[in-house]
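With one protein chain withheld, the remaining protein chains of the complex are depicted in position.
By written order: A and B. Residues from 1 in each chain.
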Amino acid sequence: MGYAEITLTALPIGQQARVVNVGMQGLTRNRLLDLGLVPSSLVKAVRKSPGGDPVAYKVRGAIIALRSEESRLITVWPLD
Amino acid sequence: MNCQHVGTLKVLSKLNQDKSDAVIALAGNPNTGKSTVFNGLTGLKQHTGNWPGKTVVLAKGNYRYRNKIITLVDLPGTYSLLANSADEQVARDFICFGNPEATIVVVDATCLERNLNLVLQVIEITPRAILCVNLIDEAKRKGIVIDFPKLEALLGIPVVPTAARDKVGLAALKESLHQVVFEHKQLQPLSIRYQERIEVAVATIQREIEPFLRGKINSRWVALRLLDGDTTLITEILNYISGTGPDSWEQGSNELKAVKCYE
Partner (left out) sequence: MSNEENCFQGIVAQAQTAGAEVGPVRDQLVLDLYRQTQEIARQVVKRQGKKEDFDHKIDDFVTSKYFGYPLMLTLLSLILWLTVSGANYPSQLLSNLLFGFGSHLTAFCQWLKAPDWLHGILVLGLYRCMAWVISVMLPPMAIFFPLFTFLEELGYLPRVAFNLDRGFKRAGAHGKQVLTMCMGFGCNAAGVTACRIIESPRERLIATLTNNFVPCNGRFPTLIAMAAIFLSALVGTANNLLTTGLVVGVVVFGILVTLLISRLLSQTLLKGVPSTFTLELPPYRWPKMGTLLIRSVLDRTLFVLVRAVVVAAPAGMIIWILANVYIGEVSIIGHLGGFLQGFGYLLGLDGYIILAFLLGLPANEIVIPILIMSYLSEGVMVEPSSIEDLHRLLVANGWTWLTALNMMLFSLLHFPCATTLLTIRKETQSLKWTVLAALIPTGVAILVCFLVAQLARACGLV
């Protein structure tokens, strides 16, 4: 469809997306890679915490909470 | 802050002094039920809890099976063995340099795909691994069906389904472990292949590094780590092959806290 790449932060709750790029370096990056957040994997935004941040995502069957500091560096391709 | 975690080898040398026929490592992602399996097998009372990171202190315990005394080591839960954190380093060092007779990898049946990542990393280091697929009761409740024989065939290591909290499958786990450790059941773990470019580079490094390792450590794995630029490994390897540990390891010996302690 007519979607374009967005940051993971911008992914609406309930929507799925495919990871395009994990845009950070070093330890933080390795950590996310180990959790299965690698380019081409599927993520789904599941829920926001009461304050709106962090947000929980479903990644390879597990629910992982990320702060916006991290999620805004990840670009994804939203799916329907 | 790594200082508190550099005790792995020291721990092992202590373990070997105990009267034990085999030392077995319990590895796995956080919160998959490692401590529950540990308690179920040893009868000890490590604290459990449904949150990732409950166990932060290495614990060991014994059980007897068919006249053999087995020592289990409950490792902290990790998502990988690529040594991003102190915990991962402990787990990796123990599996790699601690010479456990076998490693049990405990995985969550409801989240197999993510958990298998660690399994592959373990069998990359050691062929003597056993897969314990825990929480099958939860998987059943959620309508998740796993084809265990097929999983075993694909991975090439024994696969034992368990519900550790209800002691389901623990007998099979003990038996499976016994066969691997004492009856020298031959395992042919899946060999993990990477892209061509990586394989070529690895092959070269592997050839050169081989003589240094004297067959003590898996050379392909070391080559992969060096290619990955893992510097935490270099000193460990040097110490391991020369058979000495630096004094700093002394400090870490209190890592092995008695299991009876609170938390």
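FYI, a contact is a pair of C-beta atoms (placed from the backbone, for glycine too) under 8 Å apart; a residue touches a chain by one contact, two chains touch by 3 or more.
Not measured: the values here are computed from a predicted model.
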Quiz item: Looking at A:8, A:32 or A:76, which residue reaches the missing chain?
Solution: A:32
Quiz prompt | Contact footprint on subunit A, counting only the chain that is left out | solution = 27-28, 30-36, 38-41, 46-54, 56, 60, 62-67, 69-70
Quiz prompt | Touch residues of subunit B, complete complex, unshown partner | solution = 1, 3-4, 30-31, 45, 47-53, 56-57, 82, 85-87, 110, 112-114, 116-117, 119-121, 135, 138, 142-148, 150-151, 154-155, 165-166, 190, 192-195, 197-198, 201, 204-205, 208-209, 212, 223-224, 226-229, 231, 234, 237-238, 242, 251, 254, 262-263
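Heads up, the rule we're going with is that only the chains that are shown with their structure count from here on.
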Practice problem: Over in the complex, which subunit B residues touch subunit A? Could you list them? | Solution: 79-80, 82, 84-85, 110-114, 117
Quiz item: Given the complex with subunit B, which residues does subunit A contribute to the contact?
Solution: 27, 30-31, 34-36, 59-62
